[in-house]
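Please see the structure below; I have some questions.
Heads up, one of the protein chains got dropped from this complex, but the rest are sitting where they should.
Letters A, B and C mark the chains in the order given here, with residues in each chain numbered from 1 onward.
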Amino acid sequence: MRRIPVGILGATGMVGQRFIQLLADHPWFEVKALAASDRSAGKRYADSCRWILPRPMPEGVGHLVLQPLEAETATGLDCRLVFSALPSSAAGPIEEALARAGYAVCSNSAPHRLDPDVPLLVPEVNFGHTALIAEQRLRRGGEGFIVTSANCSTTELVLALKPLQQAFGLRRIFVVTLQAISGAGYPGVPAPDILGNVIPFIEDEEDKIERESRKLLGTLGQGGVQEAAFILSAQCNRVPVADGHTECVSVEFDRRPTRQEVLAALRDFKSPPETAELPGSPAQPIQVRPESDRPQPVRDCQAGEGMAVSVGRVRPCPLLHYKFVVLGHNTVRGAAGGAIHNAELLVAQKWITP
Amino acid sequence: MRRIPVGILGATGMVGQRFIQLLADHPWFEVKALAASDRSAGKRYADSCRWILPRPMPEGVGHLVLQPLEAETATGLDCRLVFSALPSSAAGPIEEALARAGYAVCSNSAPHRLDPDVPLLVPEVNFGHTALIAEQRLRRGGEGFIVTSANCSTTELVLALKPLQQAFGLRRIFVVTLQAISGAGYPGVPAPDILGNVIPFIEDEEDKIERESRKLLGTLGQGGVQEAAFILSAQCNRVPVADGHTECVSVEFDRRPTRQEVLAALRDFKSPPETAELPGSPAQPIQVRPESDRPQPVRDCQAGEGMAVSVGRVRPCPLLHYKFVVLGHNTVRGAAGGAIHNAELLVAQKWITP
Amino acid sequence: MRRIPVGILGATGMVGQRFIQLLADHPWFEVKALAASDRSAGKRYADSCRWILPRPMPEGVGHLVLQPLEAETATGLDCRLVFSALPSSAAGPIEEALARAGYAVCSNSAPHRLDPDVPLLVPEVNFGHTALIAEQRLRRGGEGFIVTSANCSTTELVLALKPLQQAFGLRRIFVVTLQAISGAGYPGVPAPDILGNVIPFIEDEEDKIERESRKLLGTLGQGGVQEAAFILSAQCNRVPVADGHTECVSVEFDRRPTRQEVLAALRDFKSPPETAELPGSPAQPIQVRPESDRPQPVRDCQAGEGMAVSVGRVRPCPLLHYKFVVLGHNTVRGAAGGAIHNAELLVAQKWITP
Partner (left out) sequence: MRRIPVGILGATGMVGQRFIQLLADHPWFEVKALAASDRSAGKRYADSCRWILPRPMPEGVGHLVLQPLEAETATGLDCRLVFSALPSSAAGPIEEALARAGYAVCSNSAPHRLDPDVPLLVPEVNFGHTALIAEQRLRRGGEGFIVTSANCSTTELVLALKPLQQAFGLRRIFVVTLQAISGAGYPGVPAPDILGNVIPFIEDEEDKIERESRKLLGTLGQGGVQEAAFILSAQCNRVPVADGHTECVSVEFDRRPTRQEVLAALRDFKSPPETAELPGSPAQPIQVRPESDRPQPVRDCQAGEGMAVSVGRVRPCPLLHYKFVVLGHNTVRGAAGGAIHNAELLVAQKWITP
């Protein structure tokens, strides 16, 4: 297959860099266009980007000239598919302009996630929600469209919850997150705020988890996505960890399973056939850890090349039914890798054609 | 008042060092005897202790010779009151032997906390539970006795819960902790396990929080302490923080208060008259933080010289009634400072006389 | 003595906050005026400052209204002495304007440190260099003047070197620093750059150490300060430490002393009579640590309330004569505390009168 040319919006930031890294050897996609804020536009990527990932900048992108991002001008990118790593403050109108101009936009940004005609996707969880694209095209006109990936904490949470929802139904959920600093981008959190410290607050994050999870785990019907009916309460913390969000979860189901049933549901969860062959789909989307003290961000966030989530410490909860710990890589599965995974799904479903 | 001579068991460990630091200028107590494991016994404290606290070892203790800790021999300490910072594995029989030998034992260790005739104390919370001492003396004989301070996470939690229990009643509680490494003592957690990492497990900790909190917030009656009836579910994590445990709490009350009522109950909480004059009682046991991102361990664990707890982010919980964040200093209020506070209460109540 | 009213320029930054904390109970000075960048001017300090120090904002400053900092307007401060914690980019002209307007300016900023008529001071090291003030007044006119404290790394280094210079003469010096993040202010270093990492570069820092140390350890003569003649080579690193700069030093002297002589020179160093009675002078300006693995930032930076430096590991150097490790508190002795110490010296020497 000839590779599909893609563009990246917000290419110089932390998530933008992850996009570039993960797309470097992608079998289906090839980075052909980069866009960034006006300050950088016109410069070569290698000259403009302060590359901060542990492995070197991939060859072949450094020479690309950054294009401007203004809504009216961003539509000159030499590609049909764009990944957006724009900050929420800027993403809304630019992504809309691109969709109107005919681009497929796979966004990692927040503004359109809850739009009724915009799919919010985690492929293994709700691959069928892409059907909203037809509705979106009707409403907004043109061939272009926007699909979104969820907030990082939400993505790993719904992946762990999906098999439990299927097997036992979800009624009430508690989640407390311990989130890595990479989730705040670059420069992100000032070092004096987080070194040896905990910040028990991440702006808008609790609301995002509570709302996005219900759309992701909702049901697509005639009138769009009907949100799942469970009640979820989230508390979010920033901790001095580089990558990998840890989540302490307690769940009450429609019917109380045994611990073995919970473990089996998690362990046996496979990518559905609609997503199993996507390049970004891990062989085992959920890895159940048997140790008493796992998962841990340093040791487990690379599971499945960062695309699997790890679950451990499944045990009864005195208040709800079971409690457990979920961990995922927040800038791979939870950001750039998730948006690329969505694009792969769109190709497999022929919403995007080479 | 002439100062009461006291001894410290386990004087070389991290909590032992805190005892020494906090007792250095104590108006009521004077360190006269130190005991440690056989390996150190017979050596001068200054020669045996690897002092690791940020401020220097107080003068006047370095020359004390460490005495052995065997149950049969520990009873030769030149004092009537001993503080125990022994590891749980050793504390049980040694503390019993000392009590039998007539010592008042203020223990920070776990083995006797749930004994029906042993007070488990946080002075502002349940000062009256010291009445169990009479029962204990009857049962066990002699003038000596054991009182215990609670697990570090439990102590700060019940202090924050006390005014809410009084005002609204407690029905169901969720708590997820983010605990500092000093809680594991020295050497404690290996650096490769925690640097830039989270360990979602602390042995026995969840069980301690769930059980000790019900005794602390229970009611003293004819047959001893009747445990509080609320249901509590705890999840515990170790995070790369030096001092200060953060706790994310959600609570359901017997009746749902307004947010203003919750804030007022917390803000207006004062030391009861029975404890207000103790040297270790902070002017304001609970400090309510108005900022959106506080309390934080680095910035708030020194509140009230480490004896106050800080509460912030009080907000409605979609699942229970309210959620908020509690923070306290785990080796001051949550360990050595708490046990000293208990001893002060015992002096004020005449259980210990100079 | 009635306390002297003082002002603080750059009061909302990290060093500005240290000034406020250290001046809160100062016996000679009282904070009466605060100035900050235009963005904050006109607001109450409590409303404008994001207070980030571990202990709470002192009472009595929160209500002060921040005044603007423009060179032409900064001269309306209701005090005669101002402390400057301005960034280097802004400090130069503002400090000059204030001096011209008659203020005594004790600056922690870099621009004027190497001006020939401006004293660069560490009181125990070169208290006599204040004589330059007379020259400065002559040259620049008026009663006002500027004195400066040195760069943080330089301050602790010269304090450790002073007794060695006196006893043995200094010829060649190597120093490699491991510097805390607080040295970069707030927000300062982005967390993704420093968490679990080392940055082997601090802008201009090596040059500052190499040049300022020669002025500080130089000799005041007819034509001003004659720089010390030693050669110094510095390499500077940022490390994930909150407070406290560690420096690995190797020194060649004019004559090679024994190790005991080096230790004795360090241990016996006292504040000279001219500075011994200043409130900020530690009883022992240099604390020699006997342990093999000290000094350490977490455990030793509070020595002498942050105003003493600690020296350890004195041992022969195969290349020069001796090597050792120096540690000091970079925002106390190395910044705000140092500038206040300078002001105390100026009061003692009657350059400033109440």
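Keep in mind that, in the parts below, contacts are C-beta pairs under 8 Å (C-beta built on N, C-alpha and C of every residue); 3 or more make two chains touch, one makes a residue touch a chain.
Predicted model, so just to flag it, every value in this text is computed and none were measured.
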Touch criterion as defined above, residue of B:Pro27, B:Pro192 or B:Gly223 at the omitted chain: B:Pro192
Options A:Arg2, A:Arg55 or A:Lys350, residue touching the unrepresented chain: A:Arg55
Touching residue (missing chain; options C:Gly144, C:Gly183 or C:Pro240): C:Pro240
Absent-chain contact - pick from C:Leu23, C:Leu178, C:Ala265 or C:Val347: C:Leu178
Touching residues on chain B - with respect to the absent chain: 14, 52, 181-182, 184, 186-196, 240-242
Those residues of chain C which, in the complete complex, touch the missing chain: 172-174, 176, 178, 196-201, 210, 231-233, 235, 237, 239-242, 246, 248, 250, 292-299, 312-313, 317-320, 323, 325
Residues from chain A at the interface with the omitted partner, ascending: 52-56, 195-196, 242, 298-299, 302-303
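FYI, only the chains that are shown with their structure count from here on.
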Fitting chain A to chain B on CA atoms, where both chains share a sequence, rotation angle to nearest 5 degrees: 180
Distance from the mean Cα position of chain C to that of chain A, given in whole angstrom: 47
Interchain centroid distance [CA atoms averaged], chain A/chain B, Å: 42
Between chain B and chain C, centroid-to-centroid distance (C-alpha), Å: 40
Residues within chain B bordering two or more other chains: 196, 242, 298-299
